[in-house]
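First, the structure itself, so that you have it in front of you.
Only one protein chain is missing; all other protein chains are in place.
Here is chain A:
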Amino acid sequence: MDLLSNLAMGFSVASSIANLGFCLIGVILGTLIGVLPGIGATATIAMLLPITFQLEPVSSLIMLAGIYYGAQYGGSTTAILINMPGESSSAVTAIDGYQMARKGRAGTALATAAIGSFFAGSVATFLVALFAPPLTAVALQFGAAEYFSLMVLGLVMSVALAHGSVLKALAMVVLGLLLGIVGTDIYTGTPRFTMGITQFADGLNFVAVAIGVFGFAEILRNLEDEHEREVMTRNINRLFPSRQEFREMAGPILRGTGIGSVLGILPGGGAILASFASYTMEKKLSKTPEEFGKGALAGVAGPESANNAGAQTSFIPLLTLGIPANPVMALMIGAMIIQGIVPGPSVVTDQPQLFWGIIASMWIGNLMLVVLNLPLIGLWVKLLTVPYYVLFPIIMAMSAIGVYSVNGNPYDLFAVAFFGLLGYIMSKLRFEPAPLLLGFVLGPLLEENLRRAMILSRGDPTTFVTRPISAGLLVVSLIVLVLVFLPQIRKQRDEVFTESEG
């Protein structure tokens, strides 16, 4: 069977000593930043991206992927122990996880999160292996019009899945697209929006935008109000769950994995939405819904499985279509391009070692995470006692090095300061940064495919609706857009997001 032989090849790539090492470094770093509040996976991957240029493409992607799903694990630890989600997708875990910790069941909550994440991660990795190849076959049929429509759908989804105002999220996408245009026009060579600065002729540095908008803005938010964190370390009970607890968590983990796998494929932060959706569902299905919010095991097991499954399946659009599902995937695209790999359907056929190697490494990485997280939990908890005023200067130094080493261009450092300020202002005005970054990455691709499609159709704009796949994608985009503006849906969407904040 093809799948098995491909997976076997992937495992042989991923289990080389070097790649195992990079996978381990990745998951350790990921857990670290997941545990430490105030620095997220997006900013970390952006910082480390330039360093990975020195590595083999497959090693660098294995490491970056490890950081991403490692952060999902680590985020749950802080959520449970200090009621402060290290990653936005573990915000839901904090609700019941922290209550469990307060009742002296921190160990059980941590173990449930780890077991759920491992199960979900393994299943979702298998799904990636199963569905990615047939999807690539479909993607190979795509022309410029289809790609354009697909990206429109991706951007619309990212708007629908963003927090807060739909209008403002849309505005962020458009602003991101405009920022993505900065640089030289590929068809005519005309400089656009560069304000005469030749250093910006190649466009704004993607790493600078990501670190500014995600990293610096987050640091500034943390500095608004410097308070001590209270760590629940005294009462971690036994880690291994009882038979009864296993029975309680089985259902939520299975359902969470299902929801997470489906939602993870959607562009625009599927992993985050998945944990919200799973929580809502478990609460509805539960025989004792009044326990939710007071330390329900299902309220940890479901969302944790869902966000991890979503984190894995969000690789599907990246690996098959070359379209990022979230800002982290956008950075992975950046990493691939820098390594000379054109992201898209041809990766599976041209670089099977890379493709299957990454998939296999995800499974290995998930196994490493369980081993790292359960016995070593005490070590991670100790890390929480490192004060923030020690952490952020280190983050600042790493950011400066990271941004500078992309091109050795000092203007990129001026850009990172500018985008840090912009990101902070945006967060003050309650704009979401994720749609902006997605727009920024997709901007040039969107324009290129639009122009190419129009040339191919001899200037006839109906090409987007007469080609069936393109028309279908646009119809779905339209439906999504109409739905999020409907009063009823809007109210429900607000409820889901507010609940997660509460």
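Methods note: a residue touches a chain if its C-beta (ideal position, glycine included) is under 8 Å from a C-beta of that chain, and two chains touch if they have at least 3 such contacts; residues count from 1.
Throughout what follows, contacts and distances are computed from a predicted model.
A.B. asks: UniProt name of the unshown chain, from "Cation/acetate symporter ActP", "Imidazole glycerol phosphate synthase subunit HisF", "Tripartite tricarboxylate transporter TctB family protein" or "NADH-quinone oxidoreductase subunit H"?
C.D. replies: Of "Cation/acetate symporter ActP", "Imidazole glycerol phosphate synthase subunit HisF", "Tripartite tricarboxylate transporter TctB family protein" or "NADH-quinone oxidoreductase subunit H", the absent chain's UniProt record names it "Tripartite tricarboxylate transporter TctB family protein".
A.B. asks: In the whole complex, not just what's shown, which of A:G21, A:P289 or A:P387 touches the removed chain?
C.D. replies: A:P387
A.B. asks: Touch as defined at the start, partner being the missing chain; which of A:M9, A:I25, A:I51 or A:L135 qualifies?
C.D. replies: A:I51
A.B. asks: Taking the entire complex into account, which one of A:Y147, A:F216 or A:W380 touches the absent chain?
C.D. replies: A:F216
A.B. asks: At which residues does chain A meet the chain that is not included here?
C.D. replies: Touch set of chain A with respect to the missing chain: 51, 54, 164-168, 170-171, 174-175, 177-178, 181, 185, 187-188, 190, 192-193, 195, 216, 219-221, 223-226, 387-390, 392-394, 396-401, 403-405, 408, 410-414, 416-417, 420-421, 424-425, 428-431, 447, 450-451, 454-455, 458-459, 461, 490, 494, 498.
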